[in-house]
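One protein chain omitted, others in place.
For chain A:
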Amino acid sequence: MFNYTVRRLFSLIPVLFGMTLVVFAIIHAIPGNPAQVILGQRATAAAIENLTRELGLDRPWYIQYVDYLGQLLQGDLGTSLRTRGPISEEVWPYLAATFELTLVAMLVAVVIGVNAGIISAWFSKSWFDYVAMVVALVGVSMPIFWLGLMLQWGFSIELGWLPTTGRNNVRDPIESITNLYLVDTLLQGRFDQFTTAIKHLALPSMALATIPMAIIARMTRATMLEVMKSDYVRTARAKGLRMFWVVYKHSLKNAIIPVLTVIGLQTGLLLGGAILTETIFGWPGIGRYVYDAISYRDYPVIQSGILIIAAIFVLINLIVDLLYVVVDPRIKYNK
């Protein structure tokens, strides 16, 4: 297990290396000069030329790339062209915001999705099954943009239960320590703010959870149906075991592996791909950080941002692979 983990960690290096190359190549193929964008619509030609030179953007691309890699190896993620701040410092609040949102969204998606899938399989072809699967189908195909605005309209404007946007009540802002507001408020013993933070998380995480929830539910149902047809389940039932234990203990264990894979992939996707949700809910997350960087041609931020997202994605999948062993002892990575 330990060897396997170490081996997997080492195998991340070529993946991330390849990633830097691909990202670098793509963004340099896009037309548009960052110097122009930094200086704005009002800049003169001479100024743009100067800045291009100063930023080193007039050098051949391979030299720029080697430079970038060199910095990266020293743990330097570069400096944002736009704000001139070091990316490694700047990125943390964004990352934390996304992390918190993703975690809550996935929690919702997993708890509801897995249970809905199990119950659908258990009572397959019942009304619950049909309703759940139709809802799941709608969930998968729902445009987040529309869903987000509808949630705001329903829960904030019509019902007045939840805030529409943002991470906290700006009139009584949460003091950031870790930038994970749920943690920060608890550290400061501000339970009122903790509740506020949860309320602010509610709508975006609902919007964000919809798609993974639907996918997880469908996946769970499919694998559960298969497992529940197997001989050992029949035996268990013949022995007179209560159905609840047959389903939740004996069947789920064998059905959960593919679901776990999906959960891992979805978590990775949410961490990097929540731009729409972050935009609609004014959530200052990593997706918007990178997205804004793209429209500003802030190369270092795009590169480092995508690299971070890719690294997290790969890491999560590693964690999922390792979780297999915990869940299913038949899987062993020793050799």
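Just so we're on the same page, a residue touches a chain if its C-beta (ideal position, glycine included) is under 8 Å from a C-beta of that chain, and two chains touch if they have at least 3 such contacts; residues count from 1.
Convention: contacts and distances are computed from a predicted model.
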Name per UniProt, for the chain absent here [options: "(2Fe-2S)-binding protein", "Cytochrome c oxidase subunit 2", "NADH-quinone oxidoreductase subunit F" or "Periplasmic dipeptide transport protein"]: "Periplasmic dipeptide transport protein"
Full-complex contact with the absent chain, from A:V23, A:L95 or A:I280: A:I280
Touching the absent chain when the full complex is considered, from A:L51, A:L101 or A:I312: A:L51
Touch criterion as defined above, residue of A:F24, A:Y68 or A:Y289 at the omitted chain: A:Y289
Where the unshown chain meets chain A, residue by residue: 30-34, 36-47, 50-51, 54, 82-85, 90, 93-94, 107-108, 111, 148-149, 152-153, 156-157, 159-167, 169-171, 173, 176, 195-196, 198-199, 202, 248-249, 253, 279-282, 284, 288-289, 292, 294-297, 326-327, 329
